[in-house]
Every structure is written in structure tokens, then in C-alpha cells.
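With one protein chain held back, the other chains of the complex are shown just where they sit.
Think of it as A, B, C and D in the order they're written, each chain with its own count starting at 1.
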Amino acid sequence: MDLLAYALQVLTVIVAPLVVGLAMGMDRKITARMQNRRGPPVLQPFYDVGKLLSKRPMLLSELQATFAGAALLFHAAALALFVSGSDLLVTFFVSGTGSVCLVMGAFSARSPYSFIGGQRELLAILAYEPVLFLVVLSIGMRSSFLVGDIQGGLLHDLPLVLLALVPVLVVLLEKSPFDVPTAHQEIISGPYVEYSGPYLAILEVARWFQLAFVFGMVTLFFWSGDAVISIAGKLALAFAALFATIVIDNASARLTRENMVSFMLIAGIGLVAINLLVLFILKGSI
Amino acid sequence: MMTLESKMRIRSPWIMHFDTGSCNGCDMEVWALLTPRYDIERFGAMNRANPKQADILLITGPVTKRCEDRLRNLYEQTPEPKLVIACGDCASTGAPFHNCYNVNGGVDKVIPVDVYVPGCACRPEVLIDALVLGLSKWREKAAGADKEAEG
Amino acid sequence: MSAGELLAVLLFLVPMIGAVVVLVGRSVPVIKVTVAAVTVVLALSSVGLLLVLASRSFAPLAIEAQALYPLSPVLIVADLALTALFIIIGWRLRSMIIAAAAALNLALTVLLGAWTGFSESDPAMLIDNLALIMALITSLVGSVIAIYSFRYMREDPRQPRFFAVTLLFLGGMNAAVFSNDLLWLFLFWDVTTLCSFLLIAHDGTMEARDAARRALAITLGGATAFIIGAVLALEQYGTLSISDFPVAGLGGLALLPLSLLAIAAFTKSAQLPFQSWLLRAMVAPTPVSALLHSATMVNLGVYLLLRISPSIVNAAAINWLVALISGATFLASNILAMTQRNAKRVLAWSTIGNLGLVAMCVGISTSLAIAAGVILLLYHSISKALLFLSVGAAKEGLGSEDIEAMEGMRAKMPFVSAALFIGIFTIVLPPFGMFASKWIISSAALTFPLLIFLLGVGFASTLVYYFKWVGNILSAAPGSRRVTLRADPLPANYKWTLGSLMGGAIVLSALIGPVIRYLVQPFIDRHFILPVGTNDLNIFTSSGEFPVLVLLLLVGLIFAGLAIIVRPGEEEMSKPYASGEDFDFESRGNYFASEAAVMQGIKVSEGAGVLLVVLLIALPIALEVM
Amino acid sequence: MSMLTSSIKNLFSRPFTTRYPKVPADLPPGNRGRVLYDMSRCIFCRKCERSCPTVAIITDRDAKTQTVIRHRCIGCNTCVEVCPTETITMVQEYSRPDTAPTVNVFSLDLPRHEYRIEHLPRHDGRKKD
Partner (left out) sequence: MGRATTIPFGPQHAAFLEPLNVTLTLEEEKVVGAVLNQGYNHRGMEHALSLDYRKSQYISERVCGICSFHHSTAYCQGLESIYGIDVPERGRLIRTIMMECQRLTSHLLALGHIAESVGYENLFMQCFRERELVMTLVNRISGNRVHYSMNVAGGVKRDISPEGLKDIQATMSRLRPRLRELHRVFSRDRTLSKRTKGIGVLSNQAAREWGNVGPVSRASGIPRDIRQDGFAAYSMVKFSPIVREEGDCYARMMVRMDECLQSMDIIEQCLPLIKDGPVAIQMKGHPKGEAYSRVEAPRGELVYFIRANGKTALERIKLRTPALMNVASLLAMLPGCQLADVPTITVSVDPCICCTDR
């Protein structure tokens, strides 16, 4: 492989989660401003992670730590696969494995809120994985599963599919109305309850990797021959998606787990189905 | 020169609030801290409501006999390094409830306290002062540790 | 007789002979020796067969009826005798349906015999790669289950009966997959039906007998569809030899034999609306469940579908119905599996779902899909056997098969827990074999967009029901440290059987490249062009690529590495957070639906199944009429 | 939906948040912050000590000091009201947090309105009168 391209890929895998961390900081800042407060510095997520890393570890069970690490590594592997242009479907499944590791970590600590959080996280997976799966398959259908081969036309052909990603992002970003698994006022922070210090930091970074992958999927929808336009467009698209979730977060209460699953499945599947149907009618083939 | 670690720590104090039998006055002021007017998220603070993820315990109330064990539990579940801030007169000395038979009279009767906040109720501004004081205590500690490490 | 032919005959004859020996010998040592000997023969012969086929670069091995001379005259007699036996059983069970179906079968068999002049079509047996894969599954997985049963059934007073039937089952299964002639196939099809009936009824309780009766009624009904299909096939295609079925230009009534054979397959594989027997069969001892779900019985149904897939694939009028029935089965069973609290029932629904996936592959009708189906079938058998046997071992330790009873099992029975983990991991998570086939199916389903919606929800539900189970196992008391596998007081028998299946599942996953290239590809290539490529490291399709080994290494490294690195000190352990209280929490599963809602769900999906099955029969007739 | 518009409106308007501690707290006149003694006026009649509902005042006639335990004073203003010589005033500025409970010791030796801050022994024994 071209050494430069390789180096670039490695760099992307390292930088992408950092960008997501920054986006999380912006998210908190924008959220605060929408609530008419000042909000934290934009670099806050990094301070948080740094702080957590410096705390004394505390655990209920060894497996918690193992699964936290596994979640991080799987999400990182997913991102690496994504960046290296390999199969999107495989990437998606690897990333899903990372999510499952979080669930197992939550279960391996026998503690009431952690356990309920694990159950709810599973339901969240039930809610968003099918939608993500459909998005991936739609992309594969229109273009290719190989990330490296995906080119333009997606935004034009699959606008509703892109829209279906927004509720998925709402779940992944733990925002209302679908922050059911981590519901602060109900189960404190769900699967994360028993995580503290460095292990929580690991999970947080894992989440950045996961989000980097999902936002990466959002960016796939924009493509242009010109590298500069392409990158600018991709970033704009990702930011637009983030902004949409923030607005939704600030204008809604948390719904229940039943609401979450049914809404996600009906809306997500519906959007993808309508999109494919229209495409089929317009183009005669999918 | 402070280590990066302690810098981060000062910028990200996550709090947990526990009411050990207060009159609610100070609790409301703790909540006021989180809301637009005082917004301690400015300082990177976040209400985690979970001892395992907290750095700073904001304790209100004179610690009733029944809350004693719970307070101790929560304290033990908070990983080091941690700060305990006794919010309000009753958490500091139990004063308003000094005639009550069922109180311990202050958080420091049960767990070590780092910062005592006067006031009944303690105004949000005072709580912010307390936070700053607590963090500077951390900073000093960190600086001391650095010096030791150098020396 | 060539070596290949000999091995093939050994594969089905030796178990049958073993069965007789067991019945005659009756004492436990005799049983053990016999069964052990048979399993050794099975294992050696199946591997031998693999080598023989490999040496002829996987050209199918045809066995003429002549070569089976002493056997073939017995064929019709045995066929008739067996159906007659079913009539008697039906009579004694006071089940008119069974008796009537058996009687119909008898009549039709006689008719068929008369029609062909009691002579078989050639080749009577055809051993291609599909049959080879099935024989490998039956012989190897079946052997492990039989050995496992030594211990599991040790206190059972009816061991001779159990082991005899088990051996007969294995033999019948092997013979069935080798059969090319529909009459041969019908005989062994009925043998498996009989064996499953006997095994399900093994405990002799009312419940067991009810379940056995239900199983018999449904599978015999399926056999009726089978034999009618055979009659029609002879009428339409002029042959009873599956390998001679036309693969193109089918339409109208010519589709009916395929429809009927597909329905027969659905009954065997417990697809909607015929799934009820398999769930009730859970009353049987665990090895029986394992046998039914992984090594024998249900595999036979989808095997038949795969076998006739070259014809179905080109029968555009019905293949989408097959896809829909099995797709609906896949979705419904995975959703229903989420509502189950009994581990075996969860596994049963999961089996139904996975077989649905295999059948769906036939329905999707691309070579890619069919390849995926074969791979799925192979890997599913191993993982499912592992899971069932683990549940059995867990039951011995815990006294219950409920998921809830397994709370915190990782601290009490680490070995079994590990076996369950690996079983579940290999079923749902990348990069194990089942997963690889799911990956191929996802790509394949692109040609049938309706299915991707079913797949998406189905896959996610799979995660939910398996991992909430895993969750219960993991939820061990706070502060519990990692326990070594050796600490498990599990009997050696279980350790070995479970261990070999675990090893098999992982090693075969790593070898998926060669498995596809040498085992699956030759079968597909005979009928289709396979667009799956492998280069040992990766498998790839026209639109994607799956780096198997890289991922496998990754997963291995992640878990092994973390297991070694993560060694938190004693001082890091703390109490669980319970709002400040000291609280002893017991975890309970989530089942999302009340019993009534589950019943409702089953009814609805069965209704849909009936509708689709009726359509499957009606469509060819309608096409003919129009 | 109105939350949506108000969110967007808030996003582009000035935050409501104070700048405290960068800018001083906005304390209204008449805020009951803490008590201050003008010891030149005190006649040590001990009315203040007796009327304090939380026993925050210790009057020492011999040493001619008034000690106010800051972390006990609830700012009820009673002492101000009962003092016959207007020795005590309530100031706007509140007392600050400290790392230990502290007392303000007012004494005749100190200039007007000045006080010493001393640490209260931990676990101050004054639980019941």
C-alpha cells in the first residue's frame, strides 16, 4: 500500500475521535446556550476524560474492566476498518460488537441501575441497529459496500435514508427523547452507573470512536470530486446532523422505552422503505 | 508547574448532591447552581448524582441518624481524589437544628469535610466560592505533590 | 464397491446395526462400548468420505441401486412396513389424523411402487458436497451428543431404548442425505420421523407423549406432502431422481411437486406455521433437543430445500413465497425468542429462526444466497449443539433451565458459562462462521429488498435475546473475581464434549475460507456460478469484503489481551451503588410481553404462515388454470 | 414546538448567567449577610447571646469579647433587633466558606468593626446548650 495513504489513514483513525470529542464539547456549549446559560469550555470533554483517567480505579467485577476495554477496541477497530475503506457491513457489525460489550460490562456488575441500564441498552440496540443496518444496506445497494468505492449521488438518491440516521444519532448521543438507556432521573446513568474513573474514561473514548464511525457514515452521503469541497461538505453534513440532534434534545422530554423502540423502528424503517420505493418508481430499479 | 492531570481535575469537577436532613433551602440553592443564572457547568462541573463518578460531594443537612450510614456508604463509593463540601450552616455545624435530638450536628461528625460553607441558606455565590476554594485546595495539594516529586 | 461407496454405506448401516446391538445387549457397558465404537466409525468414515471426495476433486459420488443390492429389495418392504407402523401408532395414540395420514402415505407408497414397477431410479444415492457436509454434521456433532448422553442419561432406566433410537436416528439421517431417489429418501425421512417421535416421548410423561404426538402428526403430515409431491414429480417430470429434476422452464402444475416438497421441508424444519412441534419437543431430555436441533431432524428439511434449490431457484413463481414464509419465520421466531424465559425454548425459537434464514436463502434464489445458506447450516449445527449441551450441563448444576436461574453462573460454573458464551458469540458476533454467512445473506438480500427489513429487525432481536441471557450469567455478586475454568466441578465427560464443540466452532470459523472453497463451492458450482471468493484470509463478494482472519485475530487478541492485562487489585473493589443503601439486588430478565401477548403473537404468525403455505399450493394450480 | 423556537432564540441571545466570581455578586441593599459588632458600644448585657436562636454568639464579659460562630449564624437579624445599644449591624456582604468552621472574634482591643478570625475546634461541643 501507498505509504502516505497508509499514514493518512492511521492519522484519521486517531484524529476522528478527537474531532468527535471536540464536537461533544461544542454540543455541550450549544446546548447550554440554547438553555440560556454559558456552558462549559469547548474542550470540556477532554478535561473530563483527562480527569477521569487520573482518578483511582474502582470496580465491582473484573469483567467490567475487560468489557470496557473490549468496547473501546471494537469501536476503534470499526473505525479503522471504516477509514481503511473496507466493507461497511463488516464495519457496522464490528461496531455493533462494541456496543454489545458495553451491555455486557453493565451486566457484569450486579447492581440494580446498571442491570436495568444494560437491559435498556439492549433495547436501544434493538431500536437503532436495524435502522443502521438498513442505512448500510441502502448505501450498499446504491453504490458499494466498500467504503473506499462509495462515491457521489447518495445525498441525492437517499435523502430520507440520511434523515433516518438522525434518530439513531439521538440515541447514540444519549439525548432526549431517546436517552432511555442512560436516563439520568430514572436510573442515574444506566449502563455506566458502576463505571468510574479510568474505566469510565475508556468507555467515553469508546463512544467517541463509535460516534466517529456513525458520523463517518453521515459524511459518506456527501461526495465531490474536489477534495476540498468534499471534505467541507462532509463536515457540514456531519455538523448539520449534530445540530439537528441538539435542537431535538432541547425541545423534547424523554420518552419511554416502548416509545423509543416503536418510533425508531417505524420511522427508521418507514423512511428507508419510502426512499427505496420512490427510487424504485423513479428509476425502475434499485 | 502543575501536572496535566491536576489541571484536568480542576477543570472537571463532577458533583454529587446528597441531602442528609436539611430543610431544603440549601438543596434548592444547589439546584440553582445548575441552572442558567449560576450555571456551574461554566467550570466544567456536572451533576452526576452518582458517587462513583463524582469528585465533589455537596452535602446538605445536619446528618440525621438515619442518613448517617447512607452518607458513609456514598462517601466510600466515591473514588479518590474527592472533596466533601458541607453546604450551609446545618451541614457545617448543625446549628439551626442544634436542639433536635435526631441529628449528628454536621457532616464532619461522620465523614471528613474539606470545605465548610456558611449561610442559611448558603447562597449560590457562596457555593461557587466554596467550589473555587475546594479546587484551589486540590491545586495546592497537587503542587505540593509535584514539589515532593521534584525534591 | 469402491472405497467411497463403502464408507457411505458404513455411515448409515453401522449406526443401524449398532442400534440393534444396543437393544439386544441392554446392559450399560455394552451400550457404552457399542455407542463408542459406532461414533468412532462414524467419525472416521465421515472424514474418510471427505478425503475420498477430495481425492476426486469433489466430483459427486453416485451409488447405483445395484451396488446396494442386498438392501434395495428391502426398500419398498421397509417403506410399507414403516408406514404401516405409523398407522398402528396412530391407532394406539387414538389420533385419527396420524392414522389417516399414515394410511394415505401407505396407499401412495404402494401406488408409487406400482407405478415404477418397484424399481429404483438411478443413482439411488448421490453423495455430493451438500450431502457430505450434512453427513459430517450428523456424524461428528451427533457423535459428540451421543457421548455426552453417557453421562446425561446415566440415571435413566430406559437407556437401551434411548441409545438405540439415537443411533438409528444418526444412521437414518445419513442415509436420508445420501438418497437421491425420492422413495429412498422417503423411507429415511420416515425413519427420522419415527426416531424423533420415540425420543420426544422418551420421558413417558403426559406432556412428553402429547409433544411426541404433535411432532408425529405434523411431520407425518409433511411426509404426506412429500409423498404426494413425489407422485406428482413422477407424473410431471417422469423421474423420482432428484438429480434429474428439471431446472428450467417450470410453470403451472409443474411447480406443484416443488411446492409440496417445500412444505414437507417446512414441517421438518419447523417453519411457520408448523413450528409448534419443535417447541413442545423441549420436554425431551436435553441431548434429544440437541440432536433434533443440530445434528439431525430439522436440518433434513432445509437440506431438502437446498437439494431441490436448483429447480426452485428458477421457479420464479414460488421462490419468493418460500422466501416470504421463511423470512416471516425468521422475524417472528426471533421476536418470540425475546419473550421466553426457558433457555431451551429460547434456543428452540432461535433454531427455527436460523433454519428460516437457510430456507430464505433458497427463496432469495441467488447462488450467493444459497452458498450462505449452506455455510449457515454447517456453523449453526455446531454452535447450537454446544448451546444445548451447555444448557443441559447447567441444568444439572442449577436444577433449572430458566435463564433466571443462571444468574451469576459465571462465578459458580465458569466452564459451562464459557461454553455458553462461545456458543452465543459464534452465533451472533463477527467474525465467526454463522456471522460470515449472515454477512453474505445481507449482501444477497439486496436483490430482494423486502427481506432486508426482516433481516434488520431479526438480527437485532437476536442480539437482545442472547445478550440478556448472557447478562444474567454475568451478573455475579459484587466483588467476585475471575474464576479459572478448571475450578468448575463439571464432570470430565461434559468438559470434553463441550470443549470439543467449542474448539470446533472456533477452529472452523478460522477455516471458513477453505470451508467455503472446498466444501461449499463445489456444490454451488455444480448448479450456479459462485460469486463468493476466498483467499483464506478474506471472503469477498462482488460488493464487499470480509476480512475473516484479521477480525478473528483481533477478537482473540482483544479478549485474551484484556484477560491478561486487566488484573485490578483487591483495593479497587467496591460496593454496588444502590442510592446509598446497602442493597442485595437480584437480577431478573426482561421478557417484554405477557404470556397472552406471546400466544397472540404465535397465533398471528401461524395465521400468516398458513396463508402463505396455502398460497404456495394454490399458486401453481392458479397458474395452471390461467 | 415553542421550545424549539425559544431554544433557537436563546442560542442567539445573551446568556442569563452571571459572571460571578469574575464580577462581584449582585447583592441587594438590605441583604442579611452577616453580623458586625461595633465593640465600642457594647455594654455586654448578653441580650444578643440569649436571643440568638442558634446560639451563634458567645459573649465573654471578662475578656470583653463577642464571638460569632460564622457557621452557626443563620442571619435572622434577631441580635440586631434586641441590642439596646445598636452595637450590632447586619452587613450586606455574606461570610465566606472556609476549610474549617471559623469564628469572628470582636474585641475592644481591635479597631471598630474589626475582628479576628479563629478556627473553631472541630466538633464544636455546643450541640445542646
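In this text, contacts are C-beta pairs under 8 Å (C-beta built on N, C-alpha and C of every residue); 3 or more make two chains touch, one makes a residue touch a chain.
Predicted model, so just to flag it, every value in this text is computed and none were measured.
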What are the shown chains that the omitted chain is in contact with? A, B, C, D
Missing-chain contact among B:18, B:43, B:116 or B:138 belongs to B:18
For chain A, enumerate the residues touching the unshown chain of the complex. 31, 34-37, 112-113, 116, 176-177, 179-180, 183-188, 249-257, 259
Across the whole complex, the chain not displayed is touched by chain D residues 1-3, 6-7, 16, 26, 28-32, 51, 53-54, 74-78, 81, 90
If you put the missing chain back, which residues of chain C would it touch? 400, 402, 404-405, 578-581, 583, 585-588, 590-592
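The rule is simple: only the chains that are shown with their structure count from here on.
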Just the number, please: Cα centre separation of chain A and chain C in whole Å. 36
Would you mind pulling out the distance in Å between where the CA atoms of chain B average out and where those of chain C do? 61
Give the residues of chain A touching no fewer than two other chains, as numbers and ranges. 32, 35-39, 56-58, 188, 193-194
Going by residue number, chain D touches two or more other chains at 15-17
Help me check something: in the complex, which residues belonging to chain B touch chain C? 18, 50-52, 69-71, 73-74, 76-77
With touch defined as at the start, can you tell me which chain D residues reach chain A in the complex? 1, 3-4, 7-8, 10-11, 13, 15-17
Residue positions on chain A within touch of chain D in the complex are 30, 32-39, 247, 250-252
